[in-house]
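First up is the structure itself, then whatever we jot down about it.
Every protein chain of the complex appears in place save one, which is left out.
The chains carry the letters A, B and C, assigned in the order they are written, with residues numbered from 1 in each.
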Amino acid sequence: MTRYELPAMVVEHRRRGANLYELILHAPPIAQGATPGQFVMLRPMRTHAPLWRRPYSILRANPDKGVFSILYSVQSAFTELLSLKPIGSTVQTLGPLGSYFQPVRSARRHILVAGGVGAPPLCFFAARLAPTLQSGEQILILEGARRADLLVGMDEFRALGAEVRVATDDGSKGYKGYVTSLLEMALNEPIESAVYACGPNRMLQAVAQLCTARGVPCQISLDAPMPCGTGVCLGCAVKVNTPDGGAWYKRACTEGPVFWAEEVVWE
Amino acid sequence: MTRYELPAMVVEHRRRGANLYELILHAPPIAQGATPGQFVMLRPMRTHAPLWRRPYSILRANPDKGVFSILYSVQSAFTELLSLKPIGSTVQTLGPLGSYFQPVRSARRHILVAGGVGAPPLCFFAARLAPTLQSGEQILILEGARRADLLVGMDEFRALGAEVRVATDDGSKGYKGYVTSLLEMALNEPIESAVYACGPNRMLQAVAQLCTARGVPCQISLDAPMPCGTGVCLGCAVKVNTPDGGAWYKRACTEGPVFWAEEVVWE
Amino acid sequence: MTPDLSVALGRLRLRNPVMVAAGTFGYGLDYRDLVDLTQLGAIVTKSLTLAPRMGNPPPRVAETPAGMLNAIGLQNDGVEAFILETLPRLREYGTPIVASVAGETIEEYVQVAMKLSRAEGVAALELNLSCPNQARGGMEYGVHPELTAQVVAAVRQATDLPLIAKLSPNVGDITPIAQAAVQAGADILCLINTVLGVAVDARTRQFRLASKVGGLSGPAVKPIALYHLWRVRQSLPETPLIGVGGISSVDDALEFILLGAHAVQIGTANYVQPTLAQEVAQGLAAYLQENGIDSVTAIRGTVR
Partner (left out) sequence: MTPDLSVALGRLRLRNPVMVAAGTFGYGLDYRDLVDLTQLGAIVTKSLTLAPRMGNPPPRVAETPAGMLNAIGLQNDGVEAFILETLPRLREYGTPIVASVAGETIEEYVQVAMKLSRAEGVAALELNLSCPNQARGGMEYGVHPELTAQVVAAVRQATDLPLIAKLSPNVGDITPIAQAAVQAGADILCLINTVLGVAVDARTRQFRLASKVGGLSGPAVKPIALYHLWRVRQSLPETPLIGVGGISSVDDALEFILLGAHAVQIGTANYVQPTLAQEVAQGLAAYLQENGIDSVTAIRGTVR
């Protein structure tokens, strides 16, 4: 997997919600190499604090135009700096990085479970998966957030024409409750499914347990602090089962962020 | 002297040279209270690094419109952040701070000596002094820089109609050499003068010596690192003579930045 | 219900746990135009010596990544000027005044402490143990258990005021020093003072400080301060502790309190945001309220 370190040019800042922005960057090698589930490490400015680059999932990529985009919300100094980058300036970018979602070709229904800010890689995955579907194959999107206005990537999901079911903690849109309840209901429907999920680790743990219990193939994209994003620091450790029945730590940035659910050891 | 701590609104970024920007801020109490020679402490963003606020001399102030401005060049992260502030956003500002230039009313000629980025407070001083001149009183501006394109505040000085003499190290404009040579020549002219200077501390030391040797009243605005700008840290110490013949440290931010030349002990 | 922010550090009672640190708030009055002094838990003065001190030559300060180095050299007008000129006006605000005591000899510490104890309006003494010990080539008092004990014991004899020993972080293991200070009579421990550091100007090829070595403070040192606090908390579970080092937000203050600090001090951050201490006090109240906690003491030391 080839990765590139380059200054990507800011093409556009697109407002996508109350505090949600799509940043479109021009970086042809990354736009061409990106696979859904992968991420980039960004550095808007050379600052000592914030010190680390931050990982962002790729939301969409247009290889022809050489652009890709990420979706983010302004939370503290780092994302504030990102939001201030003028059009035409550059953001130091390293990517595409990490593992990616792999379509389970045996499944008839691909269930994408997005929790809050976990939606971007699934938007990208859905967009790439949709045109490859065979007849009888379908995509079901389950999206959850605390409130209706925190739902992310709805435009992308709707544009696909796929079925979308929504859950909000406060019931302000769709089902009132967790998205994992929607998943449980969907898995009870008699159709051979595969699950692809991204969201808070708590949610992923629940998703993994639901799927493992039912023998449903499931890939999850994990969150971990990432000092380097490139495999050298071992800071992003994820405990996994080893074939010999033991356990070891893998790197969320390199062997992950997408793992097979049954591989992960939850503690 | 009343000082204010407030969020000042960015009104305009005005390009004033190759790497020279005028930042116009809306902050009525500061615009109304500012006296030439005084400065403000700015904080464009809440960052841990750069940690300190930075001091900037007031370039001009319009009490009626409630705006004032500063002149700066982008040198590192702090000034880069300053340059990125969107119009309408705010910069945390504390000021006006410090001592100021006091017109020497006995002088016939007010010689303002500006070295490089030392020009802004003298622009402000010249603008306030010009309308108060009695007949027979005049302003002479001596400005020096390394190269012609590093001369600062020329527009302001020219707008006054005062005499301006320029020196550049490389001779790319005006006299080839140091501005202090221009000063020496001017002091040899038979007219009762007072000197007001701002620039690198080396230059100020030379100015102070020229003036002290001739008994010419001289005020200089000193540069010092300023963690607080408000008198509490004692970081900006300037050694001064005390009346009893001893020495003590004064604060460049509070008793200064403008000192009487004969008061300062050079080491 | 408004959460209760008051804390008792032994006999020293504060309306809230947010103090301003020695040397970062002048003598206490300097910020009265910008800060509501009545909202502060306590004000610690710049360290006071027996005679006025001129301090070190400039440059005295250098900015470093998320921090700064200082070598002010204890410039101050002397304890008597403080008592005569500042104290009468400062005590009118009703905020507890903690006088920071410095000395080059144990005798000087004692003299300063005695004068402050006789003055009206001093709530506690804080011993700055990072002063250079002349008898030992300028080494800090606070890096040796015995020296620490000697200073504390001598001052303990000289005052009835609550006695705070402010510890140096420039040690391998801070716990024997903390224990020595408490055994010698300190009621409260405050930690940390600045961390020794150097900076060089690569362009001029000179030390950035005229004194070469300085004390590092600011956000950069927060993890170090928390580490020492946590060690002392474990070794002396009963001693009231004041945490200081790099605090510049409500969350920073909470980190120290959660690890067991009774109170916190804000130092370098005052330079950048003079109103920070009063905002942190308000922010603590808001945090408690949001989390349905009725007093700040309820969360103290809950992270173990």
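Heads up, the rule we're going with is that contacts are C-beta pairs under 8 Å (C-beta built on N, C-alpha and C of every residue); 3 or more make two chains touch, one makes a residue touch a chain.
These numbers were taken from a predicted model, which means no experiment stands behind them.
Peer 1: For the chain that does not appear here, which of the shown chains does it touch in the whole complex?
Peer 2: Checking the complete complex, the chain left out touches A, B, C.
Peer 1: Of the residues listed, C:Ala22, C:Ile43 or C:Ala66, which one is in contact with the missing chain?
Peer 2: Among C:Ala22, C:Ile43 or C:Ala66, only C:Ala66 touches the chain that is not shown.
Peer 1: Among A:Arg16, A:Arg53 or A:Arg109, choose the residue that contacts the chain missing from this document, as touch is defined above.
Peer 2: Hidden-chain contact among the options goes to A:Arg53.
Peer 1: Kindly state which of the options C:Pro17, C:Gly73, C:Pro96 or C:Gly246 is in contact with the chain not pictured.
Peer 2: Of the candidates C:Pro17, C:Gly73, C:Pro96 or C:Gly246, C:Gly246 is in touch with the missing chain.
Peer 1: Go through chain C and note every residue touching the omitted chain.
Peer 2: These residues touch the chain not displayed: 64-67, 69, 143, 170-172, 195-200, 202-203, 205-207, 212-214, 216, 218-224, 226-227, 229-230, 246, 250-252, 254-255, 258-259, 287, 299, 302-303.
Peer 1: Touching the hidden chain in the full complex, which residues of chain A are there? Just list them.
Peer 2: The list for chain A reads 2-3, 5, 43, 48-53, 92, 94, 224-225, 227-239, 247-249, 267.
Peer 1: Which residue numbers on chain B touch the omitted chain?
Peer 2: These residues of chain B touch the chain that is not shown: 48-49.
Keep this in mind: only the chains that are shown with their structure count from here on.
Peer 1: Just how far, in Å, is the C-alpha centre of chain C from the one of chain A?
Peer 2: A distance of 46 Å separates the two centres.
Peer 1: Please report how many Å separate the Cα centroid of chain B from that of chain C, as a whole number.
Peer 2: Taking the average C-alpha coordinate of chain B and of chain C, the gap between them is 36 Å.
Peer 1: Would you kindly tell me how far, in whole Å, the mean C-alpha position of chain B lies from that of chain A?
Peer 2: It comes to 53 Å between the two C-alpha centres.
Peer 1: Would you give the residues of chain C that are in contact with at least 2 other chains, written as numbers and ranges?
Peer 2: Residues 65-66, 219 of chain C each touch two or more of the other chains.
Peer 1: Can you tell me which residues of chain A touch two or more of the remaining chains?
Peer 2: In chain A, residues 48-49 touch at least two other chains, as defined above.
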